[in-house]
Each structure stands twice: as C-alpha cells, then as structure tokens.
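Take a look at the following structure, please.
Yeah, one chain of the complex is gone here, protein chain that is, but the others are all in their spots.
In this document, chain identifiers A, B and C correspond to the written order of the chains, with residue numbering beginning at 1 in each.
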Amino acid sequence: MQDTLIIDGKAYNSRLLVGTGKYQDFQQTQDAIQASGAEIVTLAVRRTNLGQHPDEPNLLDILPPSQYTLLPNTAGCYNAKDAVRTCLLARELLDGHDLVKLEVLGDEETLYPNITETLIAAKELVSEGFKVMVYTSDDPIVARQLEDLGCVAIMPLGSLIGSGLGILNPYNLQLIVQNAQVPVIVDAGVGTASDAAVAMELGCDGVLMNTAIAHAQRPILMAQAMAKAVEAGRQAFLAGRMPKRQFASPSSPMDGRINI
Amino acid sequence: MQDTLIIDGKAYNSRLLVGTGKYQDFQQTQDAIQASGAEIVTLAVRRTNLGQHPDEPNLLDILPPSQYTLLPNTAGCYNAKDAVRTCLLARELLDGHDLVKLEVLGDEETLYPNITETLIAAKELVSEGFKVMVYTSDDPIVARQLEDLGCVAIMPLGSLIGSGLGILNPYNLQLIVQNAQVPVIVDAGVGTASDAAVAMELGCDGVLMNTAIAHAQRPILMAQAMAKAVEAGRQAFLAGRMPKRQFASPSSPMDGRINI
Amino acid sequence: MQDTLIIDGKAYNSRLLVGTGKYQDFQQTQDAIQASGAEIVTLAVRRTNLGQHPDEPNLLDILPPSQYTLLPNTAGCYNAKDAVRTCLLARELLDGHDLVKLEVLGDEETLYPNITETLIAAKELVSEGFKVMVYTSDDPIVARQLEDLGCVAIMPLGSLIGSGLGILNPYNLQLIVQNAQVPVIVDAGVGTASDAAVAMELGCDGVLMNTAIAHAQRPILMAQAMAKAVEAGRQAFLAGRMPKRQFASPSSPMDGRINI
Partner (left out) sequence: MQDTLIIDGKAYNSRLLVGTGKYQDFQQTQDAIQASGAEIVTLAVRRTNLGQHPDEPNLLDILPPSQYTLLPNTAGCYNAKDAVRTCLLARELLDGHDLVKLEVLGDEETLYPNITETLIAAKELVSEGFKVMVYTSDDPIVARQLEDLGCVAIMPLGSLIGSGLGILNPYNLQLIVQNAQVPVIVDAGVGTASDAAVAMELGCDGVLMNTAIAHAQRPILMAQAMAKAVEAGRQAFLAGRMPKRQFASPSSPMDGRINI
C-alpha cells in the first residue's frame, strides 16, 4: 500500500513527527528520533543552537538536513510579532528554509494557543513566503480560517502541551478533519501509544509529539512504540472499523435511543 | 528485545490471538490470520469442521497444526457439562491436543460468561488433564479463583463479545493483571487498533479478537493494524509512560485533589 | 407524581439509601442522614453497637427504627458462613428484623464482592426467611441468579467501595436493570452528585452511598446535594432524555457509523 503524507508537495512515509527537547543529551535525542522513524523533526528556535552560538554543540550535527526535514518552531512566543521575528531568524540561520511550525501561546502556565495572535502571525508569515504548519486549538472554525489563510498543515492540540492526557475532544478533531483540504496533524497531548492510535483512527494525517517519548522511562522503546501506534491507527482508519454495538446481535447496532 | 508470551510452557513471539469465524470464506480467513501474525488461533468446535464431517472443507487444511497452535473453544456452550463434553470431543478429533479455551456463556443475547458454570467446568477440565485458557468476566476475585483452580491463562472480556466497545473497565483489568501469575489475555470487546493498544498498556499479556478483524471493511488491512497495535501497546507498557498532568508544569502532577 | 421505591412490599419516597460509618461522631451521622432524606439506613453489624455492648452509645438511639428502616449489613465478612452468622445475630439483636444487606467480600484491599460465596450465602439466608438485599458485582448473569434465588433487591457496584470513581461500566448496569424484576440499587462507587444522577438515569431504582457523604469536606451539604441528585436523575430517566446527536441538525442522529 502506497500511503504517504504529503506536506507542501513533499511525500513522507512516516506520519509521526517528533520534537527534540527534554532529552537527557544529544545522544538520547538522536537515538530516540532514529527509533521513531520520523522524517520531520521540529526544533525550538529560541532554545536550540542552530548555529547562533558557533562555539556550542549544534543540534544540526545530529539531525542533518540531508536526512531530516527540519521544522523550526516558535515555542516560547506569546505574540504574533515575536513569532514572525523568530521565523525570519530561522530562515536566515537555515539558508532560506521556509517550512516552519507556528505556535503563539496564550500563557506560560497552560501553553494553550493564543488564537487571535496565531491568525495574525499566520497571515503575515504566508505573505512573507513561509510554508506554515500551525499549532492551534481544536476549534473547527479557527482551523478553517487558518487553512483559508494559506497554512499548509493544521495542527490542533489533543490536550495541553506536556499533559499526556490524550485526545480530550475527538468530536472537534473529527470536524476539523472532515473540513480540511490540507493535512491535519495532532500536536500536543499524546501521552502513550493508544493516544496516537486514537488520533489516527479519527482520520488525522499525522501526530507530532515530544514529551511522551522524551519523558517515558525508556524513551527509545517508547519511540518504537509510537512509530507502530501511528501506523496501526492509520491502517485501522483505512481498514474501516466494525460498527459499535451494545450486543453482538447484528440486529441491534448502537443508535440514538441508547442512554449511554 | 526478547519479550515472549509464554503459555503452558511454550513461547510465542506474537501477543495477538485470533478467531476464525465470521469471514467471507476460507481464503479470507487464511489471509487475515496470516496478516495478523498470530501464532495461536481459536476455533469453535461446535461450528467448525475439524474432521467431524469428512466430506466438507476442513479448517485445518488452511490452519495446519504444524504452523499454528490450535485453540479449540467451547463457544455455544451454556453449561459446564456441554463445555466439558465439547473439550473432550476436540481432544479426540485433534489427537490428544489438550490446550483449550473454555467459555460458558450466560445467555444468547449478551454472550456474557456464566461464572458459576465456568468455575465448575474449569475444575473438571483441569482434573481431566486439559490446559485451560478461560474466558471470564472482569471480576478480579473470580479471575484469582480460576487461576487457583489451575487455569493456564485468564481471559477477561473488555466488553461484550462482538460489541466493539473496547475496554470498558480498565480498573478491573488492572486489578486482574496485578494479581495474576499466569498470562492475562483480553478476550472480547476490542473494536479497533487503539482498543488493543489500551489493553496491552494496562499490562495485559495478550489480546484475542475475531469480529474486529473479520467485520472491518478491509479485514486484511485491519489484521495488520492489530498486529502493530498490540506490539505498540506492549512496548509502551514496557517503556513506562510519562505521568499525566493537568499542565505541562512539572510541579503539578495530577493527584487526588483534581475534580475530573 | 407518585413514584415510590418498593422494597419487600414497603414503599419509600426516597431513593437514596445511606450508610452510617466514617463520620466524625454520632451528631454528624445524625445530621447528615437527616439532610439526605434517606428512609433506609444501613449499618455494619460487626462494627456497630446495636445493643451488643449495653454500656456504650447505641446507634439506634439516633436512628430509631420507628423512623428509619434499618438495614443491617455484613461488612467485614469474607465467606458465606460468617455472613449468615452475622445476619442471624442482627435478627436477634433487632427483635426478628429480617431485612438485611448481604455483602461477602473477596479481599481486604479491594472489597470487591466474592460472588461464589455471595450466592451460597444468599441461598441460605433466603431459606432462613431473610429478606435479602445483596451487594454484587456488575455481572448481569450473577445478578439474575441472585434474583432467581429470591433476593429482594440487587445492589451492583458502580466502582470499588470507597473509591469515588463513579459508574465505570454503565452498559453492564443497564443490562442488569433491563432484566431485573426486583429493584436495582447501585451500591458503592458514587463519589459526587453527578455519579448518583448517572446511576438513576440508567434506570436504577436507587443508590446507596456512605463515603461520598461522610468524606466530603462538608458532609451535611453533600447529603443535601445527593438527595437532589438522586431525584434529578430519577426524573430525567422518567422524562426521557433527548437523543444524542453529533450536530444539532435533526437529520444526523448518532448511529453505528460514527467512529467515536
């Protein structure tokens, strides 16, 4: 089965995208990312040395752009202006690389996206020629607005960044998926393998995660688990699951009369 | 990583066990089972030709005992006596094969296990020299009683047979797993890939399913999905998931004060 | 609306049954029970002075049998023999009172019912002339067996005693309710008001609780909340809730095709 994820015209075999933070060291980062099979790797421009500090270890040494699609992100930005500036910096450091993950956060405690500022930044970045993958809430109307602005991927949260609570509102995610023409990638909230599978079974095109791997007790093994979970969920979605029933009897499929 | 499932002294690489019913034809049965990677295959003695009817197609032609561990089951039995008799018949048809899956059902509508009769049959079968894998409810006390009687695997339901509702009571399953010295295999209720992953993440040793594969729109693809989901869930369990938190902040792990 | 709960031929206006343990003192016990509006009050024969110790305070002084239907229970019994003996003692202490709540527990850690011993004790108690309300798991087949033995009320758990986790498996409870001719009263697991409402909305005839009231920060206020929650859930059940829909549009009721 040929089933690739296409973002901004490029095809990927893996539907698992991963972050680079929170690992013990560069070795563990590299090993976990390798084990995950991810082809797209996101990095926080404000926290990562991409060449700004020539004397320090450079993350790109272990994640060569020849091997990975780099996805610089604007983590730590709380308004549109900072986010745009961060993307411009990344493009400069990465020789014109224009694929970015936009995130504009609402506050430091929840890291929930600030939608108003996100919309402003997305518009600005698109007009500046960036290919914008955008972190957002699970608001289906905002998702459509971001797509209408020209974003190349919509990245709704499953639950708060770093919470590991999984997909709290599958209904909203499904609305976003049903309306979208660009890839929908769940970003934030996945805590374990089944969460990733659930996201894919809803019809999402991919999953991005960081903490669930980096803060597992055995990150490399969890990275392998996540790779399989994303594939399992994708195949289950394509395979078309059996209907849910209250009983085995084929005459009683679940319907609106049920109280549960 | 060497991580095998050991049942009655025999090691298996796959933790996915599958049924043989509800497929369109023998070809689809064979293809789906192959795609699932299952090494243990269960068959309903009362509904399957294992040689009782020499003129009809024999399921063993496509599931040779040289390749698969056969697990004859007592589906369709509603009391201990019928179940014991069915196991004796299976042992005769299969040249002394003594590994069986006991199920004694409570009624035809729900197919919920009849625990009282199951306990009686389990005792009798063990004394007759059978190796009994036993379908049961998610009652942790009954699970322990069945293990004390000498059953070689405990097979609690996730939800009703054929319902596809997944794992309705993860707390009970976890209690069973924590107390058991023999393998615990979720039997019944799995509807899609994430359900299988959830079962494994709870620490179960395996998952048995039939309808979720056979009644998917594309059974072969779903069989592949399930194989990966079981592996993903197992690895995630071994990897030790990140803690759940309400916020990303490391100072606020979820605890008893939370209302949700 | 005349809508009474009838147990063993006697009609009750309140569908909330309460325990008497875990309070700070007799005064709080009395105040909370009064606030709950309960007419049936259960007491652990093995832990409560019902007259066995003439020199100590007697719970019956604050819960006079003229005002409450007393429901002596067998909490702390782990086999049928002890449970039967405890009921005989209660009958003696209470001048022939024959309404009892049978509970035979599986172990001290989970307090999950031991179904095998419960069935034995129920049979014995019925033959001894007791009116048996019986604590049990949410196993619908066992529930029917207990009813067939002559129990006057079936009391399945929502979740473990003292856990406050609410109704973990509403499907099983609904099966029990649909099959029962005697009252079904959820016993154990309720943690807050909405849990009690959920139990009633499933069609249960009543709810019994203790810890949820006694271990609330303000027990008297919680008792009032529970009284209203049970009434609200009962009325909602009788009123017939609106169907669940994915959208407001009347043309799209939820059905088996939905993935969530």
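Annotations
The rule we apply is simple: a residue touches a chain if its C-beta (ideal position, glycine included) is under 8 Å from a C-beta of that chain, and two chains touch if they have at least 3 such contacts.
Worth saying up front: this structure is predicted, and the values here are computed from it rather than measured.
Of the listed positions A:L175, A:L202 or A:A229, the one in contact with the omitted chain in the full complex is A:L175. Across the interface with the omitted chain, subunit C contributes residues 1, 109-111, 160-165, 191-198, 201, 211-212, 215-219, 221-222, 224-229, 231-236, 238-249. Where subunit A meets the missing chain, the touching residues are 106-107, 110, 112-116, 119, 137, 139-142, 144-145, 159-160, 165, 168-169, 171-172, 175.
FYI, only the chains that are shown with their structure count from here on.
In terms of the stated touch criterion, the partners common to subunit A and subunit C are B, listed by label.
Counting the residue numbers used at the interface between subunit A and subunit B, over half appear in both copies, so the two copies meet with largely the same residues. Overall, the chain located most centrally, as judged by its C-alpha mean against the mean of all protein C-alpha atoms, is B.
Chain centres here are Cα means. That of subunit A falls 47 Å from that of subunit C.
If each chain is reduced to the centroid of its CA atoms, subunit B and subunit C end up 33 Å from each other. Centre-to-centre separation of subunit A and subunit B, using mean CA positions: 34 Å. Each of the following residues of subunit B touches two or more other chains: 110, 160, 165.
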